[in-house]
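Note that one protein chain of the assembly has been removed; the remaining protein chains are unaltered in position.
Presenting subunit A:
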């Protein structure tokens, strides 16, 4: 039993907050061997990151307090080491990479210096550290490694930054690498590449990898074993395939069931007529072409999914359609009238028909307004919709429609969870009785199980109220169960446009195929096939 690389025994962590004591981690035990990848899977608030922080001694104490347990690393209990001994282990034997590499790289030093610094701190001579840094940067696949060492973090893309973080983490050849949501902020194709890199490096060095994620796909792609956490406790643990196929705990089953991309696809009828006809939209930002001749039709009461990676212009498209930005050329006919050339007075009336739900409800809801104020603002701006006397009744009705309780109306946004906030944002959009709702990554910031609920709500609204949706996402599986048509965008251009079945079952364009292949399936068996297909595609 003692030859595990890392063993956590009965770890419990509490936090003392204004609202009382929070048991973030309760009696958690797991272990990790050399050359093995263990995934800790859980939604926000499950305690998965706190567990990892305990290993790295990153918990702020107070307010945090480790109440019980042991963290055995190579037979030594990390919780009872002196600070100095801990520092010796951190970075050299245990390394960590984070979700957002930009905030963990120092912006005022070039990356070569930062990678070498890790080694110098642990006693490597500078000349050797520099040559080692070059080797690492070459290994993690950064183009032009010599030049890259003298560049600063902001000069790299998100995927490259994560590669640099990995290079830095590997500098001291650690025995254990902890990766906290390493690919969550990355595009799907980049995510697949980074995970492959991690896997290769593990094969080379034989280190143990502890990966913390909320994404079943990531688990299926990389993990040998998985630990599922919920509300600070481990609810299930085992070999990845076993857990996926024979989940015993209801929470695990719920999580697996909530993974998108398994339901029946929509079969859009041909008889619908277009409400929005977009033709040849072009948008330039100071010499950079964000949108390059985008054209599509949107049918009444149907959903068009716009899928693309960062920089594809999908969010720009949303902003232009809602006139938050002006297009350089092109037309967008809404019921025969061009949105782009409309005078302000007409635009004001049309705003009622076109609404938007934003990515992050924490930011799109004014924190100083109560739910009632947020929703009723629509009628304050458009007084002809509803007389003031009926506001209360209508707010209550709308809240019920999106699955909230009317007695929540006097609360403020911070008193709700992420999923509830997005429901409030949807209720606000509905208050104007729109014909079209543009959802800009409306579910990307939400947990998987909440995602499924919000998508179900949106689909229900589409059916019952005949609202058309433009649903922007970076992730293909999310749109599979919800969209009628799918438009794939890359670098401001429409790459592929077709019904959901065409795009998913018979993608015509290489980019769409690559995007589909890069998507991670929660089923480990399917994912293994997919990985092979992807590698074949990359090799071709």
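Everything that follows uses one rule, which is that a residue touches a chain if its C-beta (ideal position, glycine included) is under 8 Å from a C-beta of that chain, and two chains touch if they have at least 3 such contacts; residues count from 1.
Keep in mind that, in the parts below, contacts and distances are computed from a predicted model.
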UniProt protein name of the chain not shown, from "ABC transporter permease", "Quinol oxidase subunit 1", "ABC transmembrane type-1 domain-containing protein" or "Transglutaminase-like superfamily protein": "ABC transporter permease"
Touching residue (missing chain; options A:28, A:305 or A:365): A:365
Sole residue of A:235, A:259 or A:396 that reaches the chain not shown, by the stated touch rule: A:396
Where the missing chain touches subunit A, by residue: 322, 324, 347-348, 351-352, 354-356, 358-360, 363-368, 370, 372, 377-378, 380-382, 392, 395-396, 400, 405-407, 409-410, 412, 414, 425, 428, 432
